[in-house]
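Every protein chain of the complex appears in place save one, which is left out.
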Amino acid sequence: MTKTNPGRFFEDYTVGQTIRHAVPRTVAEGERALYHALYPARHALYSSDEFAITCGLDGSPLDDLLAFHTVFGKTVPDVSLNAVANLGYAQGRWLRPVWPGDTLRAESQVIGLRQNSNGQSGVVWVRTQGLNQVDEVVLDYVRWVMVRKRDPQSPAPEAVVPDLADSVDAADLIVPEGLSFAEYDFDLAGEPHRWGDYAVGEVIDHVDAVTIEEAEHMLATRLWQNTAKVHFDATHRPDGRRLIYGGHVISLARALSFNGLANAQMIVALNAGAHANPCFAGDTVRAWSQVLDRAPTDAPGVGAIRLRLVATRNGAPAGTLRDDQGKYLPDVLLDLDYWALMPV
Amino acid sequence: MTKTNPGRFFEDYTVGQTIRHAVPRTVAEGERALYHALYPARHALYSSDEFAITCGLDGSPLDDLLAFHTVFGKTVPDVSLNAVANLGYAQGRWLRPVWPGDTLRAESQVIGLRQNSNGQSGVVWVRTQGLNQVDEVVLDYVRWVMVRKRDPQSPAPEAVVPDLADSVDAADLIVPEGLSFAEYDFDLAGEPHRWGDYAVGEVIDHVDAVTIEEAEHMLATRLWQNTAKVHFDATHRPDGRRLIYGGHVISLARALSFNGLANAQMIVALNAGAHANPCFAGDTVRAWSQVLDRAPTDAPGVGAIRLRLVATRNGAPAGTLRDDQGKYLPDVLLDLDYWALMPV
Partner (left out) sequence: MTKTNPGRFFEDYTVGQTIRHAVPRTVAEGERALYHALYPARHALYSSDEFAITCGLDGSPLDDLLAFHTVFGKTVPDVSLNAVANLGYAQGRWLRPVWPGDTLRAESQVIGLRQNSNGQSGVVWVRTQGLNQVDEVVLDYVRWVMVRKRDPQSPAPEAVVPDLADSVDAADLIVPEGLSFAEYDFDLAGEPHRWGDYAVGEVIDHVDAVTIEEAEHMLATRLWQNTAKVHFDATHRPDGRRLIYGGHVISLARALSFNGLANAQMIVALNAGAHANPCFAGDTVRAWSQVLDRAPTDAPGVGAIRLRLVATRNGAPAGTLRDDQGKYLPDVLLDLDYWALMPV
């Protein structure tokens, strides 16, 4: 009997099934430093303990996306090893900051299944929770992927398609306990623009660009213990290229968005996300954002802003996403919809 | 007088001589994070403090190979700067875990010398100990290298060839104090296979592959403060290639072996090892293991398993090491023989 993990096929999932993902991970100051080396991350709350303390926290948490990647990485061997495509995200919420020294693990529940009409594959919806060492949920999100069937002749399961809202309702956003932007220092944060300065519909071109190297995306993807072969093995694809983990592009775009959104400090919800086109080493990535919504919160001085974050390559212009047929333009890499917290 | 280190030549060694190697090193959570970025390391005991606590330890130790590389790196300026070849390892034992915050230093004793018949070089055997900040030995191994003579005319020393066992006797393995696999969580560890599930002779193909980049092996090798020029200087060899530190291949293969040997948690002995062929950036490395032996231990739920770990490139098939003449096949990079601890 083979002892290696062949991954799960479409037939291996049933609605209601819970999967405890392997390899809990303690994340600490080393991961924080690497995050700053891998991405041009400059949001002050994640850079400075002192700044975070002024914002009512006990110190600087680990980047929200570091928590996301760590949890996501745990799910890969069980959810996406045989995935043909990563189709979408919904209803993601960050429920608690992750602190240096925390140990994260992940669990997923299968909440939907639908075989494709070709009989070769099907769509699997999972709700994943990231938990810390005292079993508090730090992150909760829905993701759906297209997974190959082991046997095209096996019968289709009853289709169950979960009803997913287009976005997290502002009223459901969780502001970390104690967070206050009442004493916020805009000089140290890097920009003067407040929550009230952003208009719904406004597009911000983040100007800066980063050319990605193979070593960089592999270091990052390994750090999240993501095992998908396509990211590491140059012999896996006929063209010899390694596909960059979509989350690497998310973190890169989010870090680039500092220039214009330096005060969009904490990510609190992931409404939706599409990896519009594959990204490869050598691509020069840029980012732009569009303001989608704004909402107040109960925390002192804290407003919520809903943003579309788009990553592009080859200098694709800010503000344009799709062609006439509604298809993503070939140089759009990422279309992400999230809520962040900002000083009002 | 030149102030730079020319390295030692064969004439500079005498049997019985003790060398205190330079530059002690404090290793901590930063080194742990980098280890996870550089290698696809997922063994749970080294990933999660909580998992390690469940196994009776105070927290997650630093990876056994991180300790090995750190100690090995210290010996390079004194032992292998003028080495023509790294010939072998024997009688290696890990005597104590290395914890974040520990400071490691190294000492070596020359235990053997034999001039080669050509008079140009000789073999030097050293027993190296890695010690922590309270002078406890954490690691002890024998290594032998072929070293150039300064002057081919200088007389040969009396040949002393140490008597080295083929492997560490199972009775001599040191199980870390407190270690227990009685409460081992196989779900979190990632695989269900117990010590008793592995048969002597069994070959496991670890499936996954990693293509190595120049930046990655140099970051790793520098982190271990290994100063051998061949790893860093593209002008050193006529072909412009940098030779990858053999230990980088050891760590890569060991990390790849997770897929099939996720429960071979701790390395406790190094029986033998050969860097069969040089490895270069661009190589896509795979690994396979063969079970060589099994032995019980006195610790609760803990068995010892002796494994051959082989790294290959170019998709060389698992299970085949040598050609008809007994020579390593050209795509075999590493042949390592070690003992690990596993839940029974």
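Labels A and B are assigned to the chains in the order they are written; within every chain, residues are numbered from 1.
In this text, a residue touches a chain if its C-beta (ideal position, glycine included) is under 8 Å from a C-beta of that chain, and two chains touch if they have at least 3 such contacts.
Values in this document were obtained by computation on a predicted structure and should not be read as measured data.
Peer 1: If the hidden chain were put back, which of B:P40, B:P77, B:G112 or B:G301 would touch it?
Peer 2: B:P77
Peer 1: In the full complex, which of A:L173, A:L261 or A:A276 touches the chain missing from this view?
Peer 2: Spelled out, the listed residue whose C-beta touches the missing chain is A:L261.
Peer 1: So which of A:E11, A:E31, A:E107 or A:D140 would be touching the chain we can't see?
Peer 2: A:E31
Peer 1: Spell out the interface residues on chain B facing the chain that's missing from view.
Peer 2: 2-5, 20, 22-26, 28-31, 33-34, 77, 101, 103, 105, 133, 213-216, 218-220, 222-223, 225, 227, 229, 232-236, 242
Peer 1: Can you list, in ascending order, the chain A residues touching the missing chain?
Peer 2: Residues in contact with the chain left out: 28-34, 36-42, 44, 47-51, 60, 187-191, 193, 197, 204-211, 213-216, 219, 259-262, 282, 284, 315.
The rule is simple: only the chains that are shown with their structure count from here on.
Peer 1: Distance from the CA centroid of chain A to that of chain B, rounded to the nearest Å?
Peer 2: That pair's centroid distance is 36 Å.
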